[in-house]
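Missing here: one protein chain of the complex. Every other protein chain is in place.
Moving on, here comes subunit A:
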């Protein structure tokens, strides 16, 4: 099973048949198996008919809807066993076409990332891209075409070693060259945690600004994808939020991704850029072809409102957008929707300004509740806006469990949970 695909929407830029995401569910994936999984998943996905993302995040029974049941189901499953097909828990809402950056082109999120990388390598002769499998285009196709265009000394594979990838990237950045490292899944960033936290984040500080690795950017696919389970769905931003010296950024859309990624690459501090993998294909909008920047550490109010402030980042922004519509329709409640965009350093002022106006705050993220970044936001807002609050701050997050496989629809902070929390806040 793969994420909701609309094959007619998501062709590859080079016209080759779309290759499918390497992640596949059902098996605990150790790193060594990942590459093999890519092939298996590609075959499996091709054989299935996948439904378009529809409104509503519920399961649909599919009886014999063109599915090779023998392929998927064990013989013991029985003739009447229905297959529950996952439909996305969100609807991607594209932003209106941006007019101020010149000509635009329809791009999905991975194509927007490719475009940003292409712009970077064109502009900056020192820039290099490296990581596992980036040479052939990457398991999510973010680097397709770049090696042919810029050469094998600028776009290259590394051995399978995240601590090496980040350490190597730090070294490149220390000499002043631009290093763009790819970690194959955010779930695998942990071997590099020491390099990121003890080295990259502290380089400038500990050397008294004699040395720095500001020209390092680390990119990684992030967040739930429908079937990613324990090791292909994690959102680890909270681990890094606790680390002064780095910046952590999460885009909600192709247009946002390109502008934010370019800002990360050009920023003079080491940055981690998490890309919501479920949006790689599902999110399509008009994106400028030329480079442009979206500022870091600036949250965006994407919808103004007066009664409740909703804050999220990445995929979850689309969930809370829908919750805002539901609240308006069913409860007559006007919501202000904020996309945080940068996790650290985060835009305290925009969020507080909004809560001072509305008096109510709901923060939502897929990552587990305890110690999640909503705790930081909640804590700061209650310090700054205590007397303005009409209700306790609400956090709608993943449960304090590892990310489950079949239980994903129950695990994620979907619009019903957010709606319910909002309703309770209104009635407080």
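The criterion applied here is as follows: a contact is a pair of C-beta atoms (placed from the backbone, for glycine too) under 8 Å apart; a residue touches a chain by one contact, two chains touch by 3 or more; residues count from 1.
Just so we're on the same page, contacts and distances are computed from a predicted model.
Chosen from "2-oxoisovalerate dehydrogenase subunit alpha", "Anti-silencing function 1B histone chaperone", "Transcription initiation factor IIA subunit 2" or "AP complex subunit sigma", the protein name that UniProt gives for the omitted chain reads "2-oxoisovalerate dehydrogenase subunit alpha".
When the omitted chain is restored, the residue from A:145, A:171 or A:409 that touches it is A:171. In the complete assembly, the contact with the undisplayed chain comes from A:345, out of A:345, A:359 or A:404.
Of the candidate positions A:105, A:198 or A:401, contact with the hidden chain is made by A:198. Checked against the full complex, the candidates A:184, A:217, A:234 or A:269 give a single residue touching the omitted chain, namely A:269.
Not every partner is drawn; the one left out touches subunit A at residues 126, 128, 135-136, 147, 152-154, 156, 158-159, 161, 163-164, 166-177, 179, 191, 194-195, 198-199, 202-214, 244-245, 247, 268-269, 297, 345, 348-349.
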